[in-house]
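Missing here is one protein chain; the remaining ones are kept as they sit in the complex.
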Amino acid sequence: MLSQAPTLADFGHDTWWVIIIKVLAAFVFGVVMTLLGVWFERRMIGWMQVRPGPNRAGPFGLLQTLADGLKMAFKEDLRPRGSDRLVFLIAPCISAVCALTALAVIPFGPIVSIFGERTPLQVTDVPVAVLVLLAVSALSVYGVVLGGWASGSPYPLLGGLRASAQMISYEVTMGLAVVTVFMLAGSMSTSEIVAAQASNPELSIGGATLAVPGWYVLLLLPTFVIFAISAVGETNRLPFDLPEAESELVAGFMTEYSSLKFALFMLSEYIHMVVASAVITTLFLAGWRAPWPVSVWDGANQGWWPLLWFMGKVVLVMFVFVWLRATLPRLRYDQFMRLGWKVLIPLALGWVLVLGGTRVAQVSDLSRSEQLWLGGAVAAVLLLAVLFWPARRQPSRPSPAEQVAARPPGSFPLPPLDLQVPPSPQARRAVAAKRTAASGRSEAEPAVKRPLEGRAGTDPEGGEQDG
Amino acid sequence: MPGPEHYVALSALLFTIGAVGVLVRRNAIVLFMCIELMLNAANLALVTFARLHGDLNGQVMAFFVMVVAAAEVVVGLAIIMLIFRTRRSASVDDSNLLKY
Partner (left out) sequence: MTVADVLLLGLGAVAVGAGLCVVTTAHLVRAGLYLVVCLGALAGMFLVLTAELVAWVQVLIYVGAVVVLLLFAVMLTRAPIGASGDLDRPGWPGLLVGAGAGLGLAALFVDAYRWTSVSLPDGPDGPGSAGVLGGELFRSWVLPFEVLSVLLLAALVGAIIVSRPDVGASDRGAER
């Protein structure tokens, strides 16, 4: 069964038409997944918001994205007068090309035979394939930044600036997170990382050994969480879609774009999502390998079946992306940066240290009890450090009354800050009139009207409701 | 088969372009770009010699050059931003207060 899994030596021997077929297939995969992905996202969000979603064009609304694309192609192609003509044109192209290039190193399946040619279901693989993925996603910043700058108007520029800061920050997090994957797999090539997840490492707990599945989502759970969060940040999806935040920046870097250029940006955004899902699948969900109940069947990892498992996992991860979008509100920019730099990067660094320490302890000739003592000592030191960490003294915020008192003379008049709206003069007059009437009547019939008088006397709002 | 002299010639050419750029440009950020050009020319020479000798020391040095370049850009951009905030200009010819 493992002989089906490609190694690095299997790449680079294809005939030319197999290469063309594979490249075309990867391209078509990206575009079709975009078409279906937009539909999937809209249907899913519709389902979560208890409404049907697009359901008119084609069966279940499947052709909706196609119709939208056609509509975009026939729209007028506008270009703002103050824009940079050349850069304005190439920015969406950079975006789309970078997004599509990443699909080249994604392993879709094991070695199959295409018209008699045995070839791995992957366009190409290099020893540093994950580095290629990171590099290509770093290049896609250019599309956003240049698009924002070349539009020549403030909102797109702000969006572009945000995008560059965001993508650089989360690039760092992503790079630090995948280091642990390299450590465990011993390789940076995507096909070998998938192969490394096929083995079932034995875990001994109290004498009993049991084989755990080798998926890195289980073995490297913190890495998976950090990587997934930074992948959402890297793809500019909600809750991290700050570069295009509709309510703040209209549409960020896309504001001035229209027609096919806008369509290219949308295409690259969704291909980014597909690529991010595929990368998460490859690095953490064992790529095209069959999940547990299916993997009992011997033929599950052979031939064309793995394509099915791969697609299933990709759709699952995409569903999580959509779920996040439907659930979470957008973060503020400073919160987002704080999350990246002060939470995720230290976490990733610490996790690399922990894993490295574990690996060193495993290969060193320490006995079991010595290892436990060492680990316990490190944990104790960490605990003490956390306990005696100098807590940041929160500067006490002045109360609203103090803030108002501290305002310089001649400031604007302020509405009441405690949100107790005084009754309008009209209502006050009505209450006063009612009170006099009630007190006049209370002299005549004190026993009956006593409750009304009490209400009107203590509760002016109650009197207002009556009026 | 191109020999190492072609690569080294290219490296020297790029270095000269970068040096001339540093001397004739005025905007501090473009100066940085020219410095990056010079550093990369040096990198090309290092990698070529690593290939020539068949060992990796040249490539390791190229790595170190990249790290130093990153550190240099970080500090340099911070300084440029500070100057821009106080003087509203990123031109190196405008930062001449110490002259007087």
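Going by the order they are written in, the chains are A and B; count residues from 1 in each one.
Keep this in mind: a contact is a pair of C-beta atoms (placed from the backbone, for glycine too) under 8 Å apart; a residue touches a chain by one contact, two chains touch by 3 or more.
Bear in mind that the values here come from a model prediction, so they are computed numbers and not experimental data.
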| item | value |
| --- | --- |
| Interface partners of the hidden chain - shown chains only, full complex considered | A, B |
| Residue among A:89, A:168, A:212 or A:360 touching the omitted chain | A:168 |
| Residue of A:138, A:198 or A:352 touching the missing chain in the full complex | A:138 |
| Contact set of chain B toward the excluded chain (per top definition) | 1-10, 12-27, 29-30, 32-34, 36-37, 40, 43-44, 47-48, 50-52, 54-57, 59-60, 62-64, 66-75, 77-82, 84, 90-91, 93 |
| Touch residues of chain A, complete complex, unshown partner | 82-84, 87, 126-128, 131-132, 134-135, 138-139, 141-142, 145-146, 149-150, 152, 157, 160-161, 164-165, 167-168, 171, 175, 188 |
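In this section, only the chains that are shown with their structure count from here on.
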| item | value |
| --- | --- |
| Rounded Å distance, chain A centre to chain B centre (Cα mean) | 36 |
